[in-house]
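A single protein chain has been omitted; all remaining protein chains appear in their positions.
Let's turn to chain A:
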Amino acid sequence: MYRNLTIRQKQIVWAWAFLAIPILFYTVIRFYPTGNAILISFQDWNLLGDRTWTGFDNYQKLFADPVFWKVFKNTFVYLLIGTPVSLIISFVIAYHLDQVRFMHGFLRMLYFLPFMTSAVAMAWVWRWFYQPVPVGLFNNALASIGIPQFPFLQSTTWALPSVLAPAVWAGLGFQVIIFMAGLRAIPRSYYEAARIDGVSWWTVLWEITLPLLKPTIVFIVVFSSIGFLRIFDHVFNMTTNNPGGPLNSTKPLVLMIYETAFSAFDMGYAAAQTVVLFLVLLVVSLIQLRILRDS
């Protein structure tokens, strides 16, 4: 029967044969769970008892919960500090690294290595750095030059930036590489023309380099924002004895979801939080694309 098909029909048969398992996978492991998460968010369910429909109760409870608003604020603080700081640092590094020939590959390797590490392992390393004397490296170094201790992870003010630092550090190398690729893609002739006209490097930077880098900047901003909004590994592993502490000052949305679902087993409430996370990611990405593409 297969023999009687035309070439085009045979192709269709092959195509669907190749896609059969993947379509099954995406349906069962991606689409069904997405729908299920939304469904559960409208139910009350503690994993043991019955599922009961509660309409928007979970969402109402969430928006009335002061811890949620604290967590929501923290999540955006991670984004609002993390994204610009890593964008600027990685651009400055890429801009200069791009103009260096001597041992270029070696320098690039130094900046990229942290990207290849595991967040959990590095969270432990940084956690050690942050410990009070006589344990922590940073406080030992400060003590050796006579500066009093700094309460990195103990302070409600400084814990969040301290947790954020290794996340920024680990992502820099990736952004540097992307920026350098963007810089290389700018035609040399633009710079030649600017040089002939005797334009200052500052003007070249603002009038040629940055405008032409816009697609790269858009990509990095959207990509790193999604990463910071979903921060979890670093927070969980640097504050294990009191996750998200001290006093919820470092707790991001994903950690709240994890605790609601897998410590309190309040599945409906946790699912509602995941839907909120999804909407936050979607809205932030769309706003960034709108602003950055248009301006």
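We adopt the following convention: a contact is a pair of C-beta atoms (placed from the backbone, for glycine too) under 8 Å apart; a residue touches a chain by one contact, two chains touch by 3 or more; residues count from 1.
Everything below uses one rule, namely that contacts and distances are computed from a predicted model.
Per its UniProt record, the hidden chain corresponds to "sn-glycerol-3-phosphate transport system permease protein UgpE" from the list "Heptaprenyl diphosphate synthase", "Formylmethanofuran dehydrogenase subunit C", "sn-glycerol-3-phosphate transport system permease protein UgpE" or "Spermidine/putrescine import ATP-binding protein PotA". Of A:Gln60, A:Ser118 or A:Thr156, it is A:Ser118 that touches the chain left out of the display.
In the full complex, chain A contacts the hidden chain through residues 8, 11-12, 14-16, 18-19, 21-23, 25-26, 29-34, 36-37, 40, 93, 96-97, 99-105, 107-114, 116-122, 124-129, 131, 134-135, 137, 140-141, 144, 166, 169, 172-174, 177-178, 180-182, 184-185, 215-216, 218-219, 222-223, 226, 230, 232-233, 236-237, 240-241, 254, 257-258, 261-262, 267, 270-271, 274-275, 277-278, 281-282.
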